[in-house]
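Everything below concerns the one structure shown next.
FYI, not all chains are in this one, though none of them got moved.
All chains are identified by letter, namely A and B, in their written order; residue positions are counted from 1 within each chain.
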Amino acid sequence: MTLKNRIFIVLLLFIPVSIAADLLEWGPLPLFATSALAIVPLAAWMGTATEEIAVVIGPSAGGLLNATFGNATELIIAFIALQAGLVEVVKASITGSILGNLLLVMGLSMLLGGLRFKEQTFQPVVARVNASSMNLAVIAILLPTAIKFSAEGIESQVLQNLSIAVAIVLIGVYGLTLLFSMKTHTYLFDVGVAGMESEEEPHEEGSGNLRLWIGVLLAATLAVAVESEFLVGSLEAATEQLGLTPLFTGVILLPIIGNAAEHATAVTVAMKDKMDLSVSVAVGSSMQIALFVAPALVLAGWVIGQPMDLDFNPFELVAVAVSVLIANSISSDGQSNWLEGTLLLATYAVLGLAFYFHPLT
Amino acid sequence: MTLKNRIFIVLLLFIPVSIAADLLEWGPLPLFATSALAIVPLAAWMGTATEEIAVVIGPSAGGLLNATFGNATELIIAFIALQAGLVEVVKASITGSILGNLLLVMGLSMLLGGLRFKEQTFQPVVARVNASSMNLAVIAILLPTAIKFSAEGIESQVLQNLSIAVAIVLIGVYGLTLLFSMKTHTYLFDVGVAGMESEEEPHEEGSGNLRLWIGVLLAATLAVAVESEFLVGSLEAATEQLGLTPLFTGVILLPIIGNAAEHATAVTVAMKDKMDLSVSVAVGSSMQIALFVAPALVLAGWVIGQPMDLDFNPFELVAVAVSVLIANSISSDGQSNWLEGTLLLATYAVLGLAFYFHPLT
């Protein structure tokens, strides 16, 4: 059993602890901290279960499952926050997930991989297709904000309608990128599910385990939902106690909690010189957030009557745009070294400082 | 005779119909629709005549003719709108021509070409030279707007003077790009006039036809001017009846009318796997709009006393900037596939939605 898995098992202990924190009313800060720590291993188990099921049910259906459940943790946390009316926190966590994947995860991967290997290479074609998709996503979230600024007094209903229309286009494009990578141009992406698989310990054959893994997936999903309720419920009071703004919490803290397992995978494989897989995890995940999770939340908000539009805080917009810009610029040549990783991390640090100092409450 | 040409001949019937609509006062909407439909085949005939003349008078003078008359239809429509004082519509149609060429035409070409051929390639060098020229153009139209925003209370005369100075620089650069592509670095552009030519039916040799084609060119130009008068005269009333803003009309409708013939060419050659020519038509046309048509209109407006500056609506600016960004990102590697075409079309759709919802009147 790897070190990573041992840590995850220890972290599972925080599930009962967080339940105790809730029942015994230990206060918001302990509840926030323990539920956050409990989510990390649950997210990892959800990921493992999804991949095991994907192997059994075959590449097409499995790929689709992976593509839908890949960011399930973020989706659950965000949905519960949306239900609680924390629309700004939801937007901030979308921003932060994109930043985290493109800058923190890819940066750490390139830095730690680059300390071992002088130069690492990966398929630039995949990076470029993803880069163009990310550009589209940035444009999509830029437009409602740009409209709001260039047309004073615009009704929020108009922004809402535009956001729904744009969300439908984005989900459609996401579906087409799946078709592209799984059906028509699979040869470009031959590092995907299979590569991810071979990273894990060899798994037993046969569909006898299918029921087991479906059970694990359901249990982990339910547990994530419960812990997310704790997390969201204690979020505002806890971060206030810590002297942090909701913006900082949403952009920096939440995404680290939701993505910890993926981060570990991306960095681990980078240190084994499998940069194709590492870049694919980081960029693919941020693309999934932008083209699927964010629009899905817009549509969900519309359905449950908690309207969420794509009109992001201009500062978040700037942060996403510059992250996509620098990540594209660094990944487009299909080569990486430790300095490129450092530049991504420095960008993350600079953005983190800016969000820390940003007075928006 | 190709299907395309048959459609164009049928559309010529709208010339007498639009004249009837004007004389018999059928109202703005029929006049707008019929004159729009009449312009499509006229633009195609202007294009054919220009190319035929270009073949006879040789590559240098012919290339220059093509470069000047390539967007003659847009120039005529815009000039007549400028004379009528519709400065905002003119700016919107410049924006829309750039968007239409980079996103709609290139997107459709890459999508339809990509459905036939798994991967299509083209000279990335040409795409890159064009990309840098488009960047310059975006910068040029960005600056007056940026000045206006960063210096409150600036006199419009100063913006006008700056716009004229910038327009002169842009036209100079346009002249130099012609020198580059036709004199000093022709080998990079060996897909230009000749490639375009070979697409058409074999044309008769000899300069006997020169007079004929000059006649056709003059007749078509005059007819376009007449129809543009109808179009511009009925524009405001007709679009109001349709519930569209002048902004949407200028950005989306007018450019489709003016560019329909070019669109058809670019898509047709893409489906024959001649992506070099297809990309060259789309990107070259948007470059011509930005470096020649727009500055020419600024200078023309100055001469005829209808001052037009380069201070675009910030939302149009954002739209042009993101279009150039994503088109450059997709075309810079010299490869295309159906997904890249789809991403361009999705960007066009998202921008179109935004212009549709934009409340600017």
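One rule holds for everything that comes next: a contact is a pair of C-beta atoms (placed from the backbone, for glycine too) under 8 Å apart; a residue touches a chain by one contact, two chains touch by 3 or more.
Please read these numbers as outputs of a predicted model, since none were measured by experiment.
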Subunit number of the complete homomer, 2 shown here: 3
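Here, only the chains that are shown with their structure count from here on.
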Distance between chain A and chain B based on Cα centroids, please, to the nearest Å. 41
Enumerate the contact residues on chain B facing chain A in the complex. 118, 313-315, 318, 322, 325-326, 329-330, 333, 335, 337-340, 342-343, 346-347, 349-351, 353-354, 357-360
Inside the complex, what are the residues of chain A that reach chain B? 124-125, 128-129, 131-133, 135-136, 138-140, 142-144, 146-147, 149-151, 154-155, 158-159, 161-162, 165-166, 169-170, 172-173, 176-177, 180, 184-185, 328
